[in-house]
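The complex is shown incomplete by one protein chain, all other protein chains being positioned as in the whole.
Chain nomenclature is as follows: A and B, assigned in order of appearance, with residue numbering initiated at 1 for each chain independently.
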Amino acid sequence: MKTNKSLLGSIVQNVLLVIYAVFALFPLIWMVILTFKPDAEIYTTTFVFHPTLNNYRVVLFETDYLRYLRDSLIVSAGAVAVSVLAGVPAAYALARYNFKKKEDIAFQILSFKFAPEILVVLPLFMIFQKLHIYDSYFGLIWVYQLISMPLLIWVVRGYFEDISVEIEHAAEVDGYSWYQIFFKMLLPLIKPGLVSAALLAFIFAWNSFTFPLILAGTNVQPITVAITKFLGTGSAHYGQLAVAATLSALPAIVFALCIQKHLVRGLSFGAVKG
Amino acid sequence: MARIQLENITKKFGKVTALDGISLDIKENEFFVLFGPAGAGKTTILNCIAGIQMPDEGVVKFDGEIMNLVDAAHRDTAMVFENYALYPQMTVYDNMASPLRSKLYKRDEAYIKQKIEEVSKMMKMDHLLQRLPSQLSNGQKQRVAMGRALVRSPRVFLMDEPLAHLDAKLRNAMRTELKEIQVNFGTTSIYVTHDFMEAMSLGDRIGIINKGKVVQIGTGDAIYYMPCNEFVAQLMGDPEINLIPGRLEKKDGGYTFTMQEGGRTYVLPKDKDLFAKFDQLGASAVDMGLRPQNLKYSFTPQEGYLKCTVYSYESIGNKSVIVAEMGGQQLRMIAPNGLHVKIDQDVYVDLMLDHSMFFDAGTKVYQSRYNEAEIKAVAKWED
Partner (left out) sequence: MAGLTIKNLYKRYDNSGKKKNVQNDYAVKDLNLVAEQGEFIALLGPSGCGKTTTLRMTAGLEEITKGEIYIGDVLVNNLHPKDRHIGLAFEDYAMYPPLTVYDNIAFNLKAKGVDKAEIDRRVREIAPLMQCDDLLDKMPVKLSGGQKQRVNIARAIIRRPELLLMDEPLSHLDGKARQAMRTEIKRLINEIKCTTVYVTHDQLEAMSLADKIAIIDLGVLQQFGTPAEVYDDPVNEFVASFIGEPPMNILETTIVGESDHFLFTFENSNLRIVVPERYNNVVSNGFKCKVGVRPMDVLIGGADSKGSPEKVATFENLGDERRIGIHVGETLLMLITDDETRYKAGDIIKLEVRGEKTHLFDLKTGERIRER
């Protein structure tokens, strides 16, 4: 009796989940379908159409799409690299050392994420013009720190705080220098946090629209901004737009799947008294 | 192996003075126990020796060489931490190998393997080597932490409450085990604890620490039989020593002791040295200290016994404690397990006066005791 009941329960559960999944994924599915539709059938809502790869051909070989993709990759990866290099030591300091206004500084860093980008983007534009870093990789990587750094520092700081300070002391007494301790003992322990924070930061940077729209646009064109070009003044090539959007969403999706694996914590537990 | 000297170490954390002029001289090859209540500053002393913390004032010397400016990695110490501090991402084997793989103390892998096998056998943990710390029980973690320190031959071996997180049975068993392998250490060892049994059992000498100061240093016997004040007397021993306030009076060439509570007067048995000491003091208010095993009880009235009522009767393992009450004075004494004792029933108590010690009632400082000379001999007393 009981097993029947739980079987029925799990069927209902699964059906509900499938319905929700279809509902949630529908826009994405629709977008992918669009990429295979010829322009003429774009507006038909039936699922019967003449599939074509023409949109892909046009986007990949007849536009500068690959250049935009490269630009996105450079600024996002660059932004994350800078965040990791500067953010991990900062997180360590915030976790381990006691100094005046420590919590204020930590909060200040987090608060960068509070303000809407549009609020600061105009003054930034003026500053970038004056500093001659407008429309450059450097400029974008710099401004992207507003997006990636706070996230990274806050996640990694939590991981550092979870590691008992005695582990560092133990390694020190064992004869390791601080750098060895950091790379041999601490880095493996914060790795899950560091990787997931870095991937999240990468996704946020990748998806950023406002900053590159205002602060770049000719020399450097991340994909998010470039996509708008497919909405021409006279004709909108929705098929091509869909291809561009789908392709640019791919890295984010792949990374998101990677994070899932790394989000499993618990490695740092069990080392000290239980 | 080294002689460790601390000279006038002072350490403050903000406004809190953790260590206040600590001076210790720990002999080569000695097993020295730092014993005191929680928050006394014992761990801070250990950290100053290891180089994990820097003293604000004072000097740390290894074999006469000042170590203050040598960082922890270069001091050649090994330490067991209270929370074990095992590296969670490494197996037990790699944890134990880690000190021998560091640049400073590097040895080849064949040597490491042989050494780990030797130590893990001694610590009875050879079956654990491939496990991760998260797969170990507390007792096993403790063994690994100890093993990691033992694979090296450091100048000094530092242990910070290694048994504190184990339950009573395991703690006692581990303490005995530690006692057995102690002879193999062959290294100056400093052991921090708040458990008096560990201090008594393991220490060649014990340093009592309280509120950042050294209170008394001596062998276990010296501190147990001649504690320098009432605080130390109460710290050593479970159940606690009985402290009985009263007055000394000279009478017929001898001395009498009159209990403050109840006013009962005892004629003190003769002890020449003790009475000479009393002569110096003159008649005065004292606290008599008497260990629980030096009280006799009877449930029927006995000649010369003090009539009290039972306050409690509780087991402490292989024996029990009767707490008798007479007015405001409580008296603890040892009894076997499993007696049929009712609360508030009458009990008659006799004091074995020739085991007593005396403290000044005002300053609580140790004055003298019976058989002091003999005890000094047994306890290897150093002045």
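In the analysis below, contacts are C-beta pairs under 8 Å (C-beta built on N, C-alpha and C of every residue); 3 or more make two chains touch, one makes a residue touch a chain.
Remember, it's a predicted structure, so these values are computed and weren't measured experimentally.
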From B:68, B:114, B:298 or B:337, residue that would touch the chain that is not displayed: B:337
Of B:31, B:62 or B:196, the residue in touch with the unshown chain: B:196
Contact partner of the left-out chain, one of B:176, B:298 or B:363: B:176
Option from B:224, B:257, B:278 or B:366 whose C-beta touches the chain left out: B:224
Interface with the undisplayed chain - residues on subunit B: 168-169, 172-173, 175-176, 179-180, 183, 196-197, 200-201, 220-221, 224, 236-238, 291-293, 311-320, 323, 337-340, 343-344, 378
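One rule holds in what follows: only the chains that are shown with their structure count from here on.
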Chain centre separation (subunit A, subunit B; CA means) in Å: 57
Of subunit B, residues touching subunit A in the complex: 47, 50-52, 71-75, 77-79, 81-89, 98-99, 102-105, 132-136, 138, 141, 148, 158, 165
Subunit A residues touching subunit B - in the complex, by the definition given at the top: 164, 166-167, 169-177, 180, 185, 188-189, 266-274
